[in-house]
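Supplied in structure tokens, the structure appears directly below.
Missing here: one protein chain of the complex. Every other protein chain is in place.
Now for subunit A:
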């Protein structure tokens, strides 16, 4: 699904991603790492918001380096942001409709897809509520709806469960599992290890722009290097030293 080769991103004197090579092919993939690891920068590169300084990125076998963000949307790659980005003065429905406008979907088909998406993300009852008056969960669902309505091959979500109550988190997980079963690939960034462990079949761990580990979720999360670098646990040698 995602093949990254020697990817480097430099902003001024900062290099948030440094010669990163990584292959991800899970149905639901988790991307974890401490703050500043380069996770969101990688998402920005994949979604076309940031141009890499070097390296290549292939999605589903295609080199997407030359595609603008809007073209990636048409090609089936879409994303949601860490803080839900919704226009205050558009309704929930209109906020979702923007993506259909961009893809120039015919009006009748757009209406059908919009109605289906609103139902799917649980916003049918709030479709005419303005963005300024949606609560946190509905804002999140509006943004995910804007991704879903395009019929994407890959959805990338940046901390989708942040700030959600337990019941809302469960609804989100159910939605994502349903999408996965329907064939949509999902890439999730999150600090919530329980969410990643329960939802993802593959995980990659970044730290300071480098790959620490990647592979199936259980193996990676049990990796001592990952536990040391990200989960804050000491490796056995260190533990023994401390005990001595």
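Details
Operating definition for what follows: a residue touches a chain if its C-beta (ideal position, glycine included) is under 8 Å from a C-beta of that chain, and two chains touch if they have at least 3 such contacts; residues count from 1.
Operating definition for what follows: contacts and distances are computed from a predicted model.
The unshown chain of the complex is recorded in UniProt as "Branched-chain amino acid ABC transporter permease", chosen from "TonB-dependent receptor", "Thiamine biosynthesis protein ThiS", "Phosphate-specific transport system accessory protein PhoU" or "Branched-chain amino acid ABC transporter permease". Contact with the chain not shown here comes from a single listed residue; of A:41, A:91 or A:214, that residue is A:91.
Considering the whole complex, the residue from A:130, A:173, A:197 or A:228 that touches the absent chain is A:130.
For the options A:69, A:124, A:162 or A:175, the residue in contact with the chain missing from this view is A:69.
Contact between subunit A and the unshown chain involves residues 47-49, 68-70, 73-74, 78-79, 81, 85-91, 94, 97-99, 101-103, 128-130, 132-133, 146, 150.
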